[in-house]
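Missing here is one protein chain; the remaining ones are kept as they sit in the complex.
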Amino acid sequence: MNPTGVLGGGWEFVTAAYVLSLVVLGSYALSVVWRFRAEIRRAERQRRNPEVSK
Amino acid sequence: MTTFDAIAAIAATAAIDARGLCRRYGRRWALVDVTFRVAPGTSVMLAGRNGSGKSTLLRVLAAAIRPDRGSATVLGHDLGREREEVRRSIALLSHASYLHEALTAMENLRIAARFLERKTGRDALLPLLAEVELDARADDAVSTFSAGMRKRLALARTLLQEGSVVLLDEPYGELDPPGFRLVDRLFGTFKARGATVLMATHLLDRGAALCDEGLVLEGGRLRWHGPARELPEQGGLDPATLPEGAR
Amino acid sequence: MKQLAAALYKEWLLQSRALAQLLAVLVFGATALLLFSFAVGPNYELLRAIAPGFLWLALLLSSTLTLAESFQAEMEHRALEGQILLPANPAALYYAKALANWAQLTLLGIALVPLMVALYDAQLPRPLALAGIIALGTAGLSAPGTLYAAMTHQARSRQTLLPLLLFPLVVPVLIAAVKATSLLMLGDPMSQIGSWALLLITFDAIHWSLCGLLFGRVVED
Partner (left out) sequence: MAVSDRLNPGAGYALMVVGALLLAVGSYIGLFVAPSESYMGDVYRILYVHVPTAWNALLAFTFAFGSAVAFLIRGDFKWDARHEAGAEMGVVLAGLLCCQGSIWAKPTWGVWWDWDPRLTTTAVMFFAFVGILALRRFVEDPVKRATWSAVATIIAYVDVPIVYFSVRWWNSLHQMQSSPETVSAPFLIPLRTNAFGILFLMAGLITLRTRLARMRLAQEMAPPLPEVAS
């Protein structure tokens, strides 16, 4: 903590926080969308040739 | 008996009325669209190869496991909504012995008797053990019992419950010849009490002699339902292919 | 009611046959206390201050052993299902098992105190109050613990799942119990012990009622 009392700078922490938020929210959103698409593809494939349930 | 029970009892033309019962384990459907009715007091034999769904059907009817689809009533009580009443009127002899290994035969029975709020004195329970010829081993831990003796203790436990519907899952399994005669005798006791008995067994001729009706399960589906006498031949269990009539 | 009496009778029988297991868990707790002191070193000033924390950590870790095994007897031959089919009242089964676990954990806690006093040179000005706090704390552990034991016993890898579910939940018990214990052992100038005990009591009240309600759904197949 610098002696002047007013926290000058500190921008690296701010950018770290925002970048982190972007990365976490972004990657989770991508993962949900990707899993969602994969599930649609799987359901589509299964509807075309329903494998016989044992 | 609440008014609701009264109405249910009147409506209960059937002891067991199953409609489209299904049950799955993971990917596999163990029971598929099983529909049948059993009038009160009749005894029914349930036959089928291993894995045909016999045990699953009995466990679903006993309200041990829930059906995934379909519905059923036992003595008018709905299996979905009135599981407590169904359990009160049913006694199930399952493959699992339902016993505590660490405790003695007498203690196991006493625990069951206390839950059933019945007399738990030694003089009340010893005759029950004598009935299954275990009175000499009353105070030995179940861990020292052979499989046959555990089955006998489980039979005593089923007898204790005095269920108006009795479900027996392969009662003859693990028993010695005297055990077979014991099961026949107990079967008579249940029938004498006017209980509806549903017995899953592989001993077709023995079952046919005891029971009125017969059911055949295959791959979880009900293949045949008819008089027990005809089951050994018609049921399509022995010959390799299913006879035309039963498909 | 009668169902609870029947379930308690069953627990009494089962516990009387499983004393060896209780002893084993006690040895585990004692070993944990010993290991913690190695982590700190022979600095008595520090050890005396941390003693309450170590006592409760050892108790928490050994509680998972007791709880994970508590349904062994019931699940072995599906005895629990057998009782539910009698029908036995699931809430009675839960409260009997939770009371049995609570008794075991309280015994365990009280048995660990002498070792803690010896190892960490801790003073015990108010032993009875300490026993009370131990009882309140272990009650907080056994209520959700019993429910999660029934749940995880049937799932795969139950050894890891039970602590994973239980530990975040009992954070307030750990905080309140350690605070109350240190106030008892290291002096309580502002007599805060009452508020911590109250927090423990609130936690117990909530979980003993809620878990009893939900147990029926957990054992329903």
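Think of it as A, B and C in the order they're written, each chain with its own count starting at 1.
Throughout what follows, a residue touches a chain if its C-beta (ideal position, glycine included) is under 8 Å from a C-beta of that chain, and two chains touch if they have at least 3 such contacts.
As the structure is a prediction and not an experimental result, all values here were calculated from the model.
**Student:** In the intact complex, which of the depicted chains does the undisplayed chain touch?
**Tutor:** Across the whole assembly, the hidden chain touches A, B, C.
**Student:** Suppose we count only contacts with the excluded chain; which residues of chain B make the list?
**Tutor:** On the side of chain B, residues 22, 24-26, 29, 32-33, 66, 68-69, 219 touch the unshown chain.
**Student:** Using the touch rule from the top, list residues of chain A that touch the missing partner.
**Tutor:** 1, 5-11, 13-14, 16-18, 20-21, 24-25, 28-29, 32-33, 35-36, 39-40, 42-43, 46, 50, 52-53
**Student:** I need the residue numbers on chain C that touch the omitted chain, in ascending order.
**Tutor:** Contact residues on chain C toward the absent chain are 144, 147-148, 151-152, 154-157, 161, 164-165, 167-169, 171-172, 175-176, 179, 195-196, 199, 202-203, 206-207, 210-211, 214, 217-218, 220-221.
Keep in mind that, in the parts below, only the chains that are shown with their structure count from here on.
**Student:** Could you find the two chains linked by the most C-beta contact pairs?
**Tutor:** Among the chain pairs, B-C has the highest number of C-beta contacts.
**Student:** Among all residues of chain C, which ones touch two or more of the remaining chains?
**Tutor:** Within chain C, no residue touches at least two other chains.
**Student:** In their shared complex, at which residues does chain C touch chain B?
**Tutor:** Answer in residue numbers: 2-3, 5-7, 9-10, 13-14, 17-18, 73, 76-79, 81-88, 220-221.
**Student:** Could you please specify the touching residues of chain B with respect to chain C in the complex?
**Tutor:** Of all residues in chain B, those touching chain C are 62-66, 84, 87-88, 90, 92, 94, 96-103, 107, 110-112, 114-117, 157, 161.
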